[in-house]
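Only one structure is covered here, and it is reproduced in the block below.
All protein chains of the complex are present and in place, except for one that has been dropped.
Just so it is clear, A and B label the chains in written order, and each chain counts residues from 1 on its own.
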Amino acid sequence: MTASPAQSLAQDIAPAQPSTFPLDQWYVAALAWELTDQPIGRTLLNHSVVLFRTANGKVAALEDRCCHRALPLSNGTLEAGGLRCGYHGLLFDEAGKCVEIPGQDKIPGKAKVAAFHVVEKDQIVWIWFGSPEHPAPLCEPPAYAVHSNGQYLFDGSVYHYDAPYQLIHDNLMDLSHLGYVHLRTIGGNASIHMNARMTVESEGDVVRVVRHMPGSVPPPTYLAAYPFKDTVDRWQEIEFHVSHLRIWTGATDAGTESLDDPARGGFHMRGFHGVTPETETTSHYFWTIATNPQSNHQAIKAKVVEQTVMTFDEDKVVIEAQYKNMCKLGNGPMIDIHVDVGANRARRIIERLRNAGR
Amino acid sequence: MTASPAQSLAQDIAPAQPSTFPLDQWYVAALAWELTDQPIGRTLLNHSVVLFRTANGKVAALEDRCCHRALPLSNGTLEAGGLRCGYHGLLFDEAGKCVEIPGQDKIPGKAKVAAFHVVEKDQIVWIWFGSPEHPAPLCEPPAYAVHSNGQYLFDGSVYHYDAPYQLIHDNLMDLSHLGYVHLRTIGGNASIHMNARMTVESEGDVVRVVRHMPGSVPPPTYLAAYPFKDTVDRWQEIEFHVSHLRIWTGATDAGTESLDDPARGGFHMRGFHGVTPETETTSHYFWTIATNPQSNHQAIKAKVVEQTVMTFDEDKVVIEAQYKNMCKLGNGPMIDIHVDVGANRARRIIERLRNAGR
Partner (left out) sequence: MTASPAQSLAQDIAPAQPSTFPLDQWYVAALAWELTDQPIGRTLLNHSVVLFRTANGKVAALEDRCCHRALPLSNGTLEAGGLRCGYHGLLFDEAGKCVEIPGQDKIPGKAKVAAFHVVEKDQIVWIWFGSPEHPAPLCEPPAYAVHSNGQYLFDGSVYHYDAPYQLIHDNLMDLSHLGYVHLRTIGGNASIHMNARMTVESEGDVVRVVRHMPGSVPPPTYLAAYPFKDTVDRWQEIEFHVSHLRIWTGATDAGTESLDDPARGGFHMRGFHGVTPETETTSHYFWTIATNPQSNHQAIKAKVVEQTVMTFDEDKVVIEAQYKNMCKLGNGPMIDIHVDVGANRARRIIERLRNAGR
């Protein structure tokens, strides 16, 4: 089979660069409720992917480029038989095989697009690209019981970041910034944040930061969601995984319970944070926030989500300004301060895995 | 004459790249009615051109850069004596000669800008850049009687494309996409389009595709413009020339006339499509649509033009998405299908002529 003359343009187009991401990981590709009756085009780790749900409800992920004339398949339409291209109508099944070329009986064997491993689990759609050595998944995708065990109400969204994923990690691993960036919502007293009792532990590629702030003044979001009596004992438990973080924060009335007891009561916010590189310099941030309203359940859940949106909007402004400045000013030194321990461990894990893939 | 100190900035500016277009061709520079009392600046085949109509109505085309301080002459104003620069008032005639420098008696011989060969014919303004071997036109510009013989009402417009001209050729050479892209207007049944009887012929640098679709359901535009009784016999005749295409489509009541008879009646749409590269990666698309209303002439013409605008807007979305995807995904293989025969022949002609110019 000779090259199509249609490829003649390609000689004018620069080749794609190789990627340098930690590769043997499950990354978040979508939140389950994003996939309805339209395909979604999304670049993930430099791969152009079209995500969709088949007629029987299964999630699927294909290369977002028709093998005929390169139109994004995400411009197409979903049918019982699969995903149909919006230009000349080629139909692809969930495995990427072209199953119909309108007006043509024979379908060439090369008429296919790449399919990616994708699994829906606990309301999260995970994707595995893998390294050249491990194109097939080495493990099951992570579980996230908070979305499934019925103890919480939750919602979430997807943000696009003009910044690399590592800067989002930094932000989430060091919650001392709450007192400067998030005074309108979950901030509270800056000094108490900065002087929190902090422990940092790591095991394999997981880093765990625990911060306790007894005797804090409850911040606006907390007061809006829970009938605190006066000051509170706050906790922040951050668990870093290469492709996502789990952050469990909350507070009890001061002095009433042990912050070390996972069964403690009070107000809870459980955050899921999928940080998926789009490219080396841009990111997708998939987040959900789950809480445990004591009354007015839907209203309080809505309030917590609304305040979380405000909070994450503030983070986005800071992180994108930070990255823009790094690009403008280039490679300058950075000093570390006491709160950077957790973030720095996460950075070292990412760097080790990035270098492993080179 | 020494270089002006004003040129000192130029050392910081990258030199322009050489072009790789088919060069010994007449290209469309404008639709005649675009040129009124204002100059128009337009990049054509990487040449920066200012187009204007002189006081006696003749079209002219000059390099769009004042020889004094490089302001685009298209920022200037038209006067009886020519085109006056909007910065310091130098006046240029249609041959590019500076004929006045305000406040200065002597006009240096170097005070001039390049002039291009330009001809207005059948409501189209054609321009010849030529190869280094053929700076002067090798032939007359093409005729287009549809604009002049009084048999049709027509109108048209200019679109800018963020895509190379070859992708517009592909789109126009293969009208099988009508059933997927243009259902709102000229589409109709996808299967009938895909199974049309098609012949492809070429002679020299012209490719001719003829498609017959007897027994079709008339699409919305056809029904809006002509009192068809029931199903129709549709034809599509596409004639590719290196710089433009002529597409004659239409339909008669099914079974009433021969689709091979050029004098057939029924509903006619005659499209002129000037596809002029702006740069290697962007294009101008000059189009007109002519039709033969049987009654309510102006209203039906307006309707056909309105539906054509909708149709070409749909094409623009597809083609720009296609090119963006090609740029993002780089040089991947493309499989050919049955409807690509005509487009592929056109591509080979373009590639041969591009390579001839290197």
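We take it that a residue touches a chain if its C-beta (ideal position, glycine included) is under 8 Å from a C-beta of that chain, and two chains touch if they have at least 3 such contacts.
On a predicted model such as this, the values are computed, not experimentally measured, just so you know.
Q: Just name the one of B:35, B:61, B:83 or B:111 that touches the chain not displayed here.
A: B:111
Q: Among B:81, B:102 or B:215, which one is in touch with the chain left out?
A: B:102
Q: Under the stated touch rule, tell me which residues of subunit B contact the chain that is not displayed.
A: With respect to the unshown chain, the touching residues of subunit B are 1, 3-16, 43, 48, 64-65, 67-72, 75, 84-90, 101-104, 108, 110-111.
Q: Residue by residue, what part of subunit A touches the chain that was omitted?
A: Residues of subunit A in touch with the missing chain: 164, 166-167, 170, 174, 176-177, 179-181, 190-191, 193-196, 280-281, 317-318, 321-322, 325-340, 343-344, 347-348, 350-351.
Please note the rule applied: only the chains that are shown with their structure count from here on.
Q: Per the centroid of Cα atoms for each chain, what is the distance between subunit A and subunit B, given in Å?
A: 45
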